[in-house]
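What follows is subunit A.
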Amino acid sequence: DTKRIDVYITGDSNIINFWNNIIKPAYEKANPQYTLNVVSARNNIAPIVDRALAALGSNVDPQVDLFDENDPNLPKGAIEKGLWVDFTKAGIANYDKLNPVTIETKYGLPYRGTQVVLAYDTTKLKPEDAPKTWAELVAWMKANPGQFTHNRPDTGGSGGNFVRRAIHEANGRDPSLFRIDNYVAGDSDKLLAKGFELLKEIAPYTYGPGSYTGDNMQSIQLLAQGVVTMVPVWSDMALDAVNKGVLPETTGFTQLTDLALAGGFADMTVPTNAGDLEATMKLADIVLSPEIQTKVVTEIGAFPAISWEYLPQDLAAKYAAMQPASIPTFPGGPWVSAISDGWFRTVAPHVTR
Partner candidate 1 sequence: MATLEIKKLSRLFGDTRAVDDLSLTIGDGELVCLLGPSGSGKSTVLRMIGGFEEPTAGSILIDGQDVTRVPPERRPTGMVFQSHALWAHMDVFANVAFGLKLRRLPKDEIHQRVNASLATVGLEGFGARKTTQLSGGQQQRVALARSLVLEPKILLLDEPFASLDQHLRERLREEVREIQRRVGITMVFVTHGQDEALAIADRIAVMRDGRLEQLSRPDRLYRQPQTEFVAGFVGQMNLLRGAVRSNVMTAAGIDLPVTLADGLATLALRPEDIALERRSGDRGAEVTRVTDFGTHLSIEVKTRCEHRLKIMAQPGTGWSTGMRAELSAHNFAIYRDGKLCFMPQPGSAQSSVAA
Partner candidate 2 sequence: MSVRELRQAGLAGIGSSRIRANWAGIAIAALLSLFILTPLVNVAIWAFTEVWRYPAVIPQKFGFRFWADVLSRGDVHLAMTTSLSLAAIVTALSALICLPASYAFARLNFPGRNLFFMSFLTVYAFPKFGLYITIATIFLGLGLIGNFWGVVLIQLVSTLMFMVWIPVSAFQNVDRRQEEAARDVGASQLRVFWSITLPQVLPAISAAVLLTFVNTFYETEVAWLIGAPEVRTVPLLMVRFINSELVVQYGAVLSLLLWVPSFILLMLVRRFLGAQALGRALGA
C-alpha cells in the first residue's frame, strides 16, 4: 500500500502534463512507497488554501501536500499563522543551486520561469512591423482597432501581466517600485490607478471593444481563429500551441524591448500541516534537481530556477538567446487583489458597448 502525495497545479494543461509525465514517474521511481496525485486547481486555488489554513492546529489532514504555483502571502496572515514551510530551513539539498534572482520569499520554492510575450498573426502584421515598445504597441492598436485583446487579470496570468506592464509603463518602467512588502492601501492604489489610466486609453481599441477573454486559452483561440491579430501569451504555452498545431505556423512572437512584459517564477508552497512533510520535501528536492530542471527547459519551454551552470552546456547556449537579461517580475501578495479588483472596477466597465 502506497501513501499519496497531493499536488495542486494552478497552471494550464502543459504544466499538468509535465507533472504527470515527467515529475511523477521520477518521484515514484525514487520513492516507490509513494504515489503522486496531480490535481488541477485551475483558477480555484483559494478555497483549497483556506481549507489547509482552517485545518491548521487541528490534526485534520487537509489533503494538500504541495501547491505548484502559489503565493504564500495569501490569504493575509497565513505566514504569521505558520501555514507555510520555510524552505531555507527545510533542508532541501538542491536549494542552494537556486538562482538567487528567482527567490522572492523563503516560503516559496521557485521551479520554473516563464514570461509573457506578444503573439501575433504574421499574415496580418509583418514581423518587421511588430511593435517593440509600449508606445509602438499603443500606436498599432489605435491604427488597428479591435485587433488586440487580452484575458481578464483574475485568470490565467497572461492578461494580468499585460496589465502589470501598463502599470510599469505608467510608473517610469521601474519594477523596483513594487515589492512584496511595500503595498500600502491608498498610496499604492494611486500608482496602480496611473496604469489603469493607460489601459482605459487603449480599451476602446481592444476587441469588442472591451470583450476581455476568460482565460489564456480563449485568447489563443481568438488568435487561432483569426479574430484578432495580437494577444499576450505565456511563452511556454504558445510554443506548445504551435507544436500541437493549434496556432498556425504563421504565428509570430515579439517582446517589448523597452521593458519586457512581466513574467516570473512559479513558487511551490508546502503547508506545514501536510500529511507527510518529509516525503513532500523529497518531492521538492527532485523538482529542483538538474534532471528535472533540464526538462523544464526542453519540455515546457520555460526557464530553469536553478542556475544555468548546473544544466547541460549545449542547452544553456541554445536557450540563452531567448532568455532576456532579466524577466521583470511583479510581486504577489496584496498587490494581486488590488490589481485585479482595481482593474475590474475601473478599466473593464469603462468601455460602453
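Going forward, contacts are C-beta pairs under 8 Å (C-beta built on N, C-alpha and C of every residue); 3 or more make two chains touch, one makes a residue touch a chain; residues count from 1.
In picking the candidates, the idea was that all candidates are chains of the complex that A comes from, given by their letters.
Here the structure is a predicted model, which is why all the values come from computation and not from measurement.
S.K.: Given the complex, what touches subunit A, 1 or 2?
M.R.: So the candidate in touch with subunit A would be 2.
S.K.: Across the complex, what residues on subunit A touch candidate 2?
M.R.: It comes out as residues 6, 8, 11-14, 16, 37, 39-44, 47-48, 50-51, 54-55, 58, 60-64, 214-217, 220-221, 224-227, 237, 240-241, 244-246, 248.
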